[in-house]
Structure formats: structure tokens, C-alpha cells
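So that we are looking at the same thing, I have put the structure below in C-alpha cells.
Missing here: one protein chain of the complex. Every other protein chain is in place.
And now, chain A:
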Amino acid sequence: MSGSKPDILWSPHHADRYVICDSELGLYRIGPVGCSETKAGALPLSVETAATLLAINSDTPYMKCVAWYPKHEPECLLAVGQANGRVVLTSLGQSHNSKCKELMGKEFVPKHARQCNTLAWNPVDSNWLAAGLDKHRADFSVLIWDISSKFSPEASVAAEKIRLSSGDTDSGLVVTKPLYELGQNDACLSLCWLPRDQKLLLAGMHRNLAIFDLRNTSQKTFVNTKAIQGVTVDPHFPDRVASFFEGQVAIWDLRKFEKPVLTLTEQPKPLTKVAWCPTRMGLLATLTRDSNIIRLYDMQHTPTPIGDETEPTIIERSVQPSNSLIGSFAWHPTSQNRMVVVSAANRVMTDFTVFERISLAWSSTTSLMWACGRHLYECAEGVGGEGTVEKDIATKMRQRAQSRYGHDTVQVWKNHLLAGGDDPQLKSLWYTLFFMKQYTEDVEQKQQGSKQALVYSGIKNIVKSSSGTTENRRCWSGSDRQTDVPRFHSEERSLALRLCGWINRGPDINVEPFLRSLEGEGEWERAAAVALFNLDIRRAIQILNKGASAERGDLNLNVVAMALSGYTDEKSSLWREMCSSLRLQLKNPYLCVMFAFLTSEPGTYDGVLYESSVAVTDRVAFACMFLNDSQLPRYMEKLTSEMKEVGNLEGILLTGLTKDGVDLMESYVDRTGDVQTASFCMLKGSPGEVVKDPRVQCWIENYRNLLDAWRFWHKRAEFDIHRSKLDPSSKPLAQVFVSCNFCGKSISYSCSAMPHQGRGFSQYGVSGSPTKSKVTSCPGCRKPLPRCALCLMNMGTPVSNCPGTGHGTGKSDEKVDLTRENKLAQFNNWFTWCHNCRHGGHAGHILSWFRDHTECPVSACTCKCMQLDTTGNLVPSDSH
């Protein structure tokens, strides 16, 4: 210590007391800030705790080491090792009880003076105090003193020769005869008693670690090493010891004492303290000189003993209790992971708790679990769901998977309803896909194969190929005024309008059905805008009136209708001026763009085209009507890249299911994580290169893994079926064959050759009714198939007592009708066997057997077949 290097000792029995020793000893009590006991003069240690100085002891100069008496009584007895090798007993803040008084000031003097390096009280026989001293040519370096021993008369003989310390002997407080003397002509740097036996002492000697056995002092176990400083036993593993040398810590297992079981990464500066955490298993804190951090090594998951072949797992990290350089630290004896740190200078103390590493895991559903210290926390998504917070995408996907989202292949647009019907992007996406599908089907009827490829490539590509555009200037409907608004027509533009959903099939541009449907959905403003864009101002006004008078309608719509009716194409009219400025105050984007359209110069419709709140379909349709052949592709390009950038699914209308579409979907998935929509959407892109895109394959695989993780195995199977229909290349080949014991031919191969006689064993081949098929012998060699271990019938025989067999079939072929019962009935007939003992039988029989048994049904076979099946006990969570 010698003034500069402080140390901290916690009281072994009072969790709120500790001693700081530097040039003197200071006893502190730690308590909460503002507590009545910690009044004025309390030193703040942290936000919540403060320390009060209870007592100071500066009686013992030249302190080199201090050790706190381990027993309850006397309470605050300290042994101080001095630079000249003397050990002095002293105390702090003690009421002078008799036992303590007797011991106070007692000195233990070695024959030859040299520095006392370390002290250790025996934890069991607390009268024993071991002192480790520097080397002397003729003296011992480990002295074990008995603090209860009196000044012995035999020592008084030697006292004649005592010249230098003659004064001390008078008081009778000097003891010169140790109980044990160990380690002759050696130096002792560190000591600790081993918990294995009260008479075992581990000492870090000059160049070796030695275990002295006081039951037989001529015996010692030792190992040569440099790491001899700071020996300390892990309080949680009595055989694990840490010691250090310079910057390196060595961990020893006393059962394999030949060499360190592990050495920790070397620090550039020499270590000053190494301490095991008393409250947490396998946590070692180390401190180096001139450092403001404490390095922690977590050996909790390091196996003991450590095998030679395995690389031990040690987690290393650093904590910084305060900004100043750390002089020393001490773990709190009981408070979890807590320590007090004292600065190298000025005795600044900090109360510090080492936070446990938090290990965190997302479940495949939305809940999040983390462990910290001895606590385990789970964070689940609010079940009540006030609707304010958007649900996690995993929850959404789960719900959507359960509602068979993506599986409606006929009324494709309905998928957005299956998804919840509340996402405009999904709505746009599925409508787009629906219109595309509808168009291809029409085209197929018309036998126009050339367009079919085009329609899935998106409007951007469709309008690029546009040719033969005609321009006409139409009158406002219901008005004979000639407008100077040019409108453009072409076959491709009509197709685009169809894909936007504005018009139905047929050559005419008739938006009336679309307007009706919008009115039906109460989208008055949008309907009015669409009517206006079709130059039917009266219809627009009519729609607005209707909207105003509708239930819960907005009366303001009448005002808008009024304003609309005042339309004039006079360039400098007050109406125009007012409309173009005031329209921006309209909250509804459709109302806003209506006036933008009316006040725009022909050909410059930026107010409409770049109003991002207007649906992409409407803007695209508008563009297809009013932009000329040079403007239109530019606008499409611009809008497409904008959509791709933000991952807006409405953009699929433009990109189609092309590589552009995959790019767009990629940014959508990056933004939302919705691999489900991505998978289903891109599967529609078949036949095409898009499905083979590695990104698409990745989404599909991730979605399948998700379904598996949710234990939605049936959903996953459905998805696989759906996928294999759209992408035949994804159909996996049969991987398992059952071969005959006798001829070695595959039974399933033979079955497939005779489709009505057997059952396929391929993944999707649950074909044929079990009642019909009865193959009990190998189709190749006619030898009987193995028997079921339970019913003793040959394989191929249907399960006899299955109530579900033969029922529940034959109805409703519109979907894949696999009710649970039906599926189970078929599965019951499957032949299954254990891969370990090779016994087996009907799946249904085997399953019911293992409901009550653990061992194989075959007598004398003790195979625990079911336990070997790791997934056998899992239940799918999507069973209905």
C-alpha cells in the first residue's frame, strides 16, 4: 500500500461495511443516499448509495497487506503485515470488549526482517494466521502464527540476544515463535487456505505454486510456474484457483495441478488484483496498473474440469466504473455482481454493479425473451391491441397464414381481404395481379399469345411498346364546349387502363362500372376525380352530391361540387386564380388533384402526377390518358424508380413481375420483412426467370422455414403444393423408397407403375383410398411385406379399427379437401418403422402404442424408438 496503492476489504459479516487501506485504515459504512444513518459528511458512491466514515486507524505504519478476521467475534479485527515482516493485530471502531482488547497490538515477529507480502486467516481455525514473507537466505518465508499464543518462556532465552527490539518484549505482546515454518530459503508472494481441508495452504512461492499440508509438513505438492501472485480460490469451485504473473492470469484445477487449465489473454500492463465474484459463478474480475477499467472473464459455461481437446469458452469484457484510474476494487460479499472501486488517488470510491450480459432471443412468433443475471424476462406483443401500435410482421404473417392468405388463385384480389383488408399496398398489389391474370385469361381466349408475356411485365414496358397513338380533343360530357385538353389513345394505353382497373375488357373506354364500384365503396372523392379525368364534369358533380347526402357523408362535398361547377377555361379568371391557390388547402388529395387538373395547362399535369397521396393506379391511368408518347415513358421511369426506392407494392403495377419487380419487392422486404407476400406474389410470376432469382428463392425458403418454426406444417405442405403447381421445378424428387426385403426392388416404384394398386410414398403422393388398395406382398417378387408389430398383419393391410376410414370423403372437390380426420385415416395406414431397431408397423398402431409405452412393441426389444424421434412429440400448431 505504502500510501499510493489503496486496497479494499469487505467485512466478512457485515455486508454494509468495508475498510480502505492506504497509508491508514478507514472503516466505512455504505447505505442508501439520504438515509437517516448516512447524514452529513457522507460520501456519495453512486446515485443511490453513499458511504460514511466510521473510524480511522493510523497506528500501523509501513503496511504491506491487511486481512480481516473471518469470524463474527471479535468483529473488526484486522491483521496488518508490515514492511519489516512483522504482523500486527489491530482493530477499527470497536467497542472495547475483553477478547478483542487482549489481542490488540499483538505483534508477530519473524527471525529475520523482510517484507510481509501477504496474510491469510484460516477460515476454520481462525486462530491461525498465515503470513507470506520475502526471501531470506536462512529463514522461512511462510509462517503460521497462532494469535492466541502467549509470549512463550522458551523464546525468552533468545531474548537475551535481542538488541534492536528489546523494548517490545516488555509488553508481552510480541510473539516470535510461529506455529509452523514453511518454505525455507524461498519467498512467498501470495497465500490462501484451501477449502478442501483446513490444513491445506496454497502458496505462491518464488518460482512455484506450492500446497503445504500442515498434517505432514515435510510433504508439499508444487508446480513450477511464473504465475505465483494473488492466488485465490473460486468460491464456487473449491478446486479452481486463479493466480497471475505480470499481465497474465492462470487458472488452475487442483485436481490437475501439473499446468494451468487455462491462461487468459495477456494484458500489456501488470495486473494488480484478481478476484472471483462471490455472488456469481465463474466470474473473475482483474485489474491492471494505471487502468480505469476492470476486465471481467466469464467462465460460467467453461466446463470443469476442462478437457484438453476442447477450446474453453470464456467471455471477456470490460467495465468502467468511473473515469479515474482504479486503485483497487472489492466484490460485495452478498449483493449480486456489485463491487466498490477506489481510485488510485484521493480515495474516491464508487459503488458499481456489473450488469450481466443480456442474452436475447426472438421467438419465431413475436415474443422476445431475455435473461439478465438471475432474471428471465419475456416481452410479448400486447394481446389486447389498442390498434395504435402496428402489429409485428411476424404476427401478421402468422394470422395471414392461418387465413390462407395467398392461396386464393381464382379471385386473386380476395387475397388482400385474407390479409386483413387494411393495407392499401396489398390491396393494390393483389388487384394488379388479379387484373393481369384476368387479362391473360382473356387473351388466351382470344388466342393472342404475344400479349400474354407482355402483361406480366408491367405498364412501364407495355407503354414503351406503344405505337399508333392517336390524339383527340374531346368535349366535356354534357357540354358542347370544345376543350383544348388532348387525350391519347392506343391499344397499349387501353391495356394499361385495364390493368389500373379503370375500364373493363372491350374496346370502349367506359369507366362507368368503375365509378359505380367506387361509389359503392363510398370513395366519393376518388370517383369524382376519375369522372372528371374522363372529362365528365357533370358526373363528377353528381357523385359529389351523392357523397354529401350519403350516410355519414361530408357536407363539404357540396361546396366542392359548387366550386367545380364554376369551372371556366378562361385563363385569367378569378376562379382559376383562386382554385389554383386554395386547392392546396383541401385535405383530400383527390379533391386537390381535381382542381389541379382543371387549372393546369395541357400537357403539364405535375400537380396530379406527383401528388403522392393519390393511388399509383389512378396516377398511372391519368398519365396514360393525358401524357404524350414522349412524356409517358419518362414519367413511368421516374415513378418506377421512386416506387422501387421506397418498396411500395403499388409499383408492381409498373414493374410487373420482372427483374424490376423483384428489385421493388426486395426493398419492400427490406422495409417490412414480409417474405410471405413476396413469396406468393413472385410465384405468380411463373413461368419466368423471376422465380429462379436467388432473392425470390431466398424469400420462399425463409417463408417455409417460418412456417416450420411456427409448427404450421400443414400450411407449409399446402404452400409447397401451391408452389409446385406454379413452379413445377420446385417439386422435390422422392427421397425415401421402401424396398422389398427379398428382391430389393422399390415397392413404391412398382406402385407407381400400377397406380390403382398401391400407395405412393413420395412426399405428395398420398394417393388412392386405403380401402381400395390392398398390397400385402411385393409387387416385384410376390413375397409378403413385413408385418405390423402390433396387429401382425402384413404391410399394405388397412388399419382395421380406425373409425375415420372411408368416411368424410367424396364431397366438395373445389379445394384440396384434407380434413384432419381424413388425413389421419390415411396416415394411420402408412407403414412406419424405427430407424434404430428397424421394427415398425402401421403408423396409427405405433402412435397409439407409444402413447402409453416408451419401449418398442416387439418383445425383447428395448429400443426407445419414440424418444429417438426428436420431432415425434411435437404437435403442429396449425391443426384444425
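The rule is simple: a contact is a pair of C-beta atoms (placed from the backbone, for glycine too) under 8 Å apart; a residue touches a chain by one contact, two chains touch by 3 or more; residues count from 1.
Assume contacts and distances are computed from a predicted model.
**Q** One chain is missing here; what is its name in UniProt, given the choices "Signal recognition particle receptor subunit beta", "Phospholipid-transporting ATPase", "Cytosolic arginine sensor for mTORC1 subunit 2" or "Oligosaccharyl transferase subunit ost3/OST6"?
**A** Protein name of the absent chain (UniProt record): "Cytosolic arginine sensor for mTORC1 subunit 2".
**Q** Have a look at A:58, A:185, A:705 or A:836 and name the one touching the chain we're not showing.
**A** Answer from the full complex: A:185 touches the omitted chain.
**Q** Among A:51, A:113, A:341 or A:594, exactly one should touch the missing chain; which is it?
**A** Of these options, the touching residue for the absent chain is A:113.
**Q** Looking at the full complex, which residue from A:136, A:280, A:295 or A:407 touches the chain that isn't shown here?
**A** From the options A:136, A:280, A:295 or A:407, the contact with the absent chain belongs to A:136.
**Q** Just one of A:15, A:54 or A:83 touches the chain that is missing; which is it?
**A** From the options A:15, A:54 or A:83, the contact with the absent chain belongs to A:83.
**Q** Residue by residue, what part of chain A touches the chain that was omitted?
**A** 2, 61-62, 83-85, 109-115, 134-138, 140, 158, 161-165, 176, 180-187, 206-208, 210, 212, 217-220, 222, 224, 226
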